[in-house]
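Here you go, one structure.
With one protein chain held back, the other chains of the complex are shown just where they sit.
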């Protein structure tokens, strides 16, 4: 099977890193195709960035509709253009925020989120509300560093992230932590070891969910709300 | 004062019609600048259409930032790119769905929505949930006609809309009706007369809300979540 | 047009001050008639005060039904007798708490409320819950001073209010602040300047909302829940 | 012990009838003092009626504060002035709507309400929302008869009520029914027999709850929100 | 009348102590039969303990179905097997958590819970959510002592409990406190005196609610969800 992993920002480094994470957990029979748009924004740190990134993201999905892709992952924690993507795709489409939320609730009664900049907290909060997970999330924390720090100053970012996870573990009455950025995916293993509670990364979670849906022969419903866009 | 009324689809007819509605209720001192993107989608009837239309919409807002516009209206009932627009604008930005919801709750305990195609009902439902108005909306009805029918077959559309409003009045335990499409704006006066309960149109409601905020000297908050997009 | 601004407590000083605030933002064509009951309570600082004040308040609305008033404002932050007032009025009736909440959500993702005595916090909390704004309000703060201090020791009250607003700005993850008492209306301009984020006052907000509904020709719905009281 | 049962409307017949219902279930050691205000409204069928009735109701509670009353019941299904009453009373105060809701949830997963006029449905709906019982109530039904019909045309009212209860039993997926008016109290026994599922009347339920609180030595909390009204 | 008070753990000491509390508030005409299972768990401090204890608990209810018991109390704060018990009982069944929550909301706008071990907080939280009382509970506190400390080191436990109640009173913006364990029942009187706000114990509350339902002739509904288990 083939999964298109879309990093909606234009950072090739992050795309590569996300692709590696995805491959790391994928089945041997799963081909991971990690892509990012040619144009758009270098990192997604707000609603405007999301809106701009959505066009390139959707184009990437449309371009492969003839190639029998078996699933698409939107590898940005705001799940931008998720409903739109489901309208144009025939295979399942999963956002990494929802993927992480679903997984977290399977192993803990409550989780905290650790994201990048403070301003992205509202995006996570809106998603929790939309998906129905508001009461499962104890706290949304941030490390107050721009997304690109995860590539450019990995050590600094990791140290902050680790500190924030430990604080969450000690103070939030939780059982698990959700990483609030696709760029953190590469750090999930090390963090899990050091923090000592389940740390959930949406990229890897989404890969397994797509594989699961594929095995169950479940595709995006084309009956009703996710029918293809109307032709004008 | 100057209000930019943005019809996010590319229909010049609908833009013109929406502009007329806006002018009809604006103060004599308010200049209405009705615009639509040059490219995008001819009508917005789903999440994909919204995502695509958002780029042109945001561009229109960005282009006038130096012109001291006093407010922006997103004249599509899904309030597409609302949060994004607030990040880039300094003046207030209002979506016509939220405008209509706010006004409706001021004169009735409950309202119903009448929208166009069935598939747009989920968009209204998500907005109600996000804004906190779920319990104020008794039912979301649709006339099952494409948006462009409102321009191309106005009589047919009006008849359906009128019938649906009357059904809502009789069966939904409501006090008011919200029109679920910017293209219905021109019909609000006639409908109000014929249906006999308050019919709320978001375009005209938004004009008055922008004028209100202007008079109160309240602008989009630039503290926190709606700060300008980060520079990469 | 004519708007009756009702201060439901018996303080003529506060009525005068509220009237000035209202006039300050009203259109030149709007006549503001600021009134208060002859009997009742000197300030409203709890549920009992609200209940007692409601009778005088409703009487004031009934007395002007023949005068073609175009709107009524209930200038007390608990929105006392709001639904009752809508049953007897034909023009729109707006409470200052709801007015402020609606406006705040148009310019910020979240707001805090700053009210007077701690015991009035529960009233604000109930209103947020009833109106659907619970998730938009980050925190309800109080300055722990009686309402009348706003008249009698304006400087003390202002200093407290300013301090509380600044604390809210720094700690509550908000974009705007709602003032939780009609008597604070006169301080909104100065506070806005000093605090540097949108400060919303319900009195002035309500004036503009009434003018808006008037321009839109929308009145309190007399279909269903707000029909005139039954005749016994 | 002594319980003041307040019928907030001025109907002496209904007051008498409610008093009889209360006595019917009270302990031999409980004295029931059924009263109604001298002035106010003859029946409570909306928010305005509630607001007007509240003053007389509160006066009746205040007048007996020196008499060591052990509890007060507000025998109108809208629980008018409940929070206000708790501020001025030292003994517990219970509304018949809340009393009935609490009892119903102890014996059934869901209940329906049968009230009088359609316009009183919104009052019940708001109370369910405020108290937290929205999800426990399957449907609010009405018999579309004025409150006074319960006194003046008892047979007609009973027949309607019985029919509505049977419909609720058959169609609402419920286990119990709550009667939505103090005036229906006298019919609860006969209805229970004929309908064959638990029918809950708030008047009798409230009597037992007051007796329960008394036995537990629990009074209205004077710490915080229900402290006595501030002295001006 | 006869009430079966079931302590679902196997501690005879706690059963005796709970029985005494129940008798203390019961009517002279009420016979209290305090029982516990012969096998199961010595204390209930988590979901597993609850599940194991449920079988013995249900057996105790089944064994007395022929004896015309008038009510059953599940004297463990997690209300284990409550719905199951209602299926097999004909008389009312009440859990002590729900009993306490209902009573608390009758005398205060908000309450805090003080329970034993931190891990039992999630159980209380789930119950609040299921019953609809989430917004009425300000905070769930714990004394971080095992349940059996309430028997074995009563002084230590009492001191902790008292300290926690006082902290709740000072910091939680509440009017009442709910005790989160059947074993705390014996301490409620002393605590009430020392803390000075209403302290609600579920055991005694449940006794009075069962007596109330009995006096009202209301039994567990056998129509619908609580019908007897199907025979296989």
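The letters A, B, C, D and E name the chains in turn, as written, and every chain counts its residues from 1.
One rule holds for everything that comes next: a contact is a pair of C-beta atoms (placed from the backbone, for glycine too) under 8 Å apart; a residue touches a chain by one contact, two chains touch by 3 or more.
Keep in mind that this is a model prediction, so the values were computed, not measured.
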Could you tell which one of A:139, A:219 or A:232 touches the chain left off the display? A:219
Just one of E:12, E:68 or E:83 touches the chain that is missing; which is it? E:83
Footprint left on subunit E by the chain that the document does not show: 41-43, 45-52, 54-55, 58, 81, 83-88, 117-119, 122, 126, 129-130, 146, 148, 224-225, 227, 229-230, 232
Positions on subunit B where the hidden chain makes contact: 118, 121-122, 129
Tell me which stretches of subunit A touch the chain missing from the display. 25, 27, 83, 86, 92, 94, 98, 102-103, 105-110, 131-136, 169, 173-176, 189, 192, 196-198, 200, 204-205, 208-209, 211-213, 215-221, 223-226
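Assume only the chains that are shown with their structure count from here on.
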Taking all residue numbers at the subunit D/subunit E interface, are over half used by both copies (same) or under half (different)? same
Euclidean distance of C-alpha centroids - subunit B vs subunit E, Å: 52
If you average the Cα atoms of subunit A and of subunit E to get two centres, how far apart are those centres in Å? 43
Quick one: report the Å distance separating subunit A from subunit B, using the average Cα coordinate of each chain. 31
For subunit D, jot down the residues that touch at least 2 other chains. 83, 86, 118, 122, 129, 224-225
